[in-house]
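Some chains omitted; the rest stay in position.
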């Protein structure tokens, strides 16, 4: 695994570049990402390119022996470009333009900006596409950041109409598919269709779902247009895009199909603070992040691009954008880096080389402080480089457990939660966490991934189930656990004929006749476990495998397939994982709280996310090759697989 | 009492209609409401009417022996109509248009839309006005739903100016009435007046109150225009409109005067979740609704249309629109239906016949599931039909207790709460609940209702008291309890000469010299009771009947009239109800928590809202004719009055 960093030569005096490059190498870094937001320096006036500084920066870095990932700068179109076509900006759901002054101020549907995006990509690729040191490209930056996938501009409306026409052929077909008769919402032509915002009350959920799919497709095609140019003009180089954490606004599997390598930007402390974790978890893991945040995304994004993946922005210290911004525990940056290695990352690159003393991210730490002295993360990077040298390159084996993830599902539940605490990402994360707490390695895969070869398959929920998917599942013999609301919707977000779980009824003969969403604090009591948030009434000839004390069935099974008709608590998840592991012949580990385990083809890694010492000798993994079984907070320990 | 349902033939294949009608009859239903949102099917293109399907639907239903309530479809103007005059939509308080894509996308003040509303009403009434099966009409649907009473459009501004001119005659009179000199807000002509929104800080409360009154009047006249056409073209049929729960944005007494029958849409579980009830109450009554929600509205709407009323949409299962959506307890749908009967409903109609598998309300239960099988409510409807057969039609007697309700008061306190927890509806509801907890039947009446004949009168608060009202009250000899802030404002929302309680001082010689609104948790301590939220300083020669421990008087009485100068807690309300009942010769009952009682002319009904069994034998009502005195959760029991 390579180490690297994100570098912005345009932010620093040219005389600093050579020394920066030298110090990167000294620190054990071999990859540098540049050019991300540099449009105003590359093309300071319309059509006038200033290549000189970038030529020299690339040469300086290359001369130091660094390989370079070059970015297209399309996340930050300069002011002159925006002024030349003011309608290129996105319009938010409230109808306000999202103007110049920060970044991502463009609408994915604006044809004029799409042309500009291709033009600047071509200009960069023509100049540097075959440069010896350029080994990879990154398109744009963090598609969708700051809520920018959805736009309600005229350009978006126009493109959506065309998208609908292409999908449905006739407007009558669309009216039927959406059920527009419901409130006299029928259209007489595609031209009558608007984006689903600023309606008096909620718009038709089918309308929303198609708008989300359309918006996702716009991201895919925007990205694909850059990729096509890069493939053409920069042959043999990897193309990537840097995805974000806990982010489902577009379909990353779809974008991933056009990439060679999926990368993501890993900020565990900020994610802990900003998402649904409890106050207790936010306090216990304040300076570590919750133990499954990083791994969850490693496993998710590894499934987005055929197994090739990396981290292009790794948090190296406090950030600036969460409500509160603590510093990582000593050792945590190394832990995060090595955990990525254990999950098969090709590279981990820190964001950023040196903390910038100005502008929006001046409070975001780097490997260096603004005064160029080493920040604490620098030594941790060096330590990691040593470990990499010590244990050599790692190959990952396919995990034994698959967890199915669907961006479409996230949209469905976002549009129609039915109970305000039904959050798709949280449900999937809880299931993932239940597996990881017992030491299992997991592949997070898309709905159309091949599932043969896995020992167990987990599907936290999948609202829209196709006959083809049922056929694939039918052929599996391993234990499969499928969660609530699965099969409850058609492709168009309507209720399937014969009710939920729709197509799934072919495999598990049950009918969900009624559902309840429950207030916080209201639970159903099982034997040592509870359910909350969501419970289904099931009509079936099957006896439930697990039921509430009041007799209401919760888990129903036929053959190798279980259906869980409720939102399970951690105890119920633990119980189900135990049963399935028993059936699948999977070895579970009794891991102390805060410890996580991950295996490569040759090594076993353990990570201590707790804020106190933990001795893991009892795991019986023998003598470590790196670290000690008596683990300090934020420690990593590595054993060879015998 | 008739049973019925809401049916949307346009949502289902024509071949299902006859069987649906047959099953309705089999279930004991005799009334069916149709046509509510069908404009796009009735008039698919401007001026081209498609009557065929509706003719056939009506014939099919009529042939099965059902009587029909037909709706004007004006809550859902089709897209072509909106596109023909885009300024017909309402403008929200933030200045945004409220566009097409759901429902209620019209401004009550738009003259063009008013003309369209009359045109489609006339078209329907001309075709079906004298049809044998059409026994009633519903105008539009849920006026004001989704915050649609207030609009800030140009059309509304124009109409408001005319309304002001008609009311005040001269702009000088308006300036004086509103006190516009205060911040140089004086107008030189009516043309200078705008709606009171988007001001830098709060607009003049008198301005707001008149804007609310104007907006309410617009609803009244919009409705009246449809009613006039229906009366003309469909003689002898009842005209109704379906009101909502806990909704005070327009004056329902005013709209009610133009109707034959007031109907309302009863969703007790959703109302519990969405309104001010405590966490404890939301948990205890999760699947029942708070015991007074339904009855409160029965008694309120019975007072809106001269005693003739019904439920046109009764919740039959989980809904889709609350934050959380649990299912009713088994028996609850029957309980709600029978409770309506006990309060004198002419009909209870379930919303809806069959759950729609598509569009915005696909998660809203019906009597049938989307797959046409019976939903749990179907059997409860059958059970109710049997009970109705058993005990025969019920007549209601006038209650012995009157509670005075004022929509104008709700606006006054909404505009000028003075303390953020001073909520009119909650105060009235608490007073109503205190009466109902002791087994009293209550009439909720408007300010101009005749009060003679009642044994006790409760006025939770009435800010604007006219001399005429005082005269009416003066003639009563029964005990009267009047709550805080009564008489504190003139008709124009200014402070009356001589201070609060204004005209009321003629009856209770007190002067409120100062008021305090109190933070949550700050209370005044009485002897076994407390006051909170609001306390007044009273200057008077009277000795207080009840005082705080610190000596501050809370309840003042002269002759038969008491004034309560604070927001009372439940203990103080209980104490006052006991005293007044003693004076009025009213029998109070000691009801177990969760039990409610209601009498018709011939029967006594008891309802168990608790989630556990309760034995009510101790009430000493003898042998029930329906049900058992050992009541299960959600049980109803009925005795004959001997």
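Letters A and B name the chains as they come in the text, with residue numbers starting at 1 for each one.
Here, contacts are C-beta pairs under 8 Å (C-beta built on N, C-alpha and C of every residue); 3 or more make two chains touch, one makes a residue touch a chain.
As the structure is a computational prediction, the values presented were derived from the model and not from experiment.
K.L.:
Which copy number describes the whole complex, given 2 displayed chains of the same sequence?
P.N.:
3
Definition applied: only the chains that are shown with their structure count from here on.
K.L.:
Which integer distance in Å separates the CA centroid of subunit A from that of subunit B?
P.N.:
The mean C-alpha positions of subunit A and subunit B differ by 48 Å.
K.L.:
Quick check on the complex: what are the subunit A residues that touch subunit B?
P.N.:
Touch list, subunit A to subunit B: 94-95, 178-188, 192, 194, 196, 198-207, 416, 418-421, 494-499, 513-519, 521-522, 537.
K.L.:
Once bound in the complex, which stretches of subunit B touch subunit A?
P.N.:
10-11, 37-41, 44-45, 73, 75-80, 83, 90, 96-105, 145-146, 148, 273, 279, 282-283, 286, 317-318, 320, 323-327, 355-363, 365, 369-371, 373, 375-376
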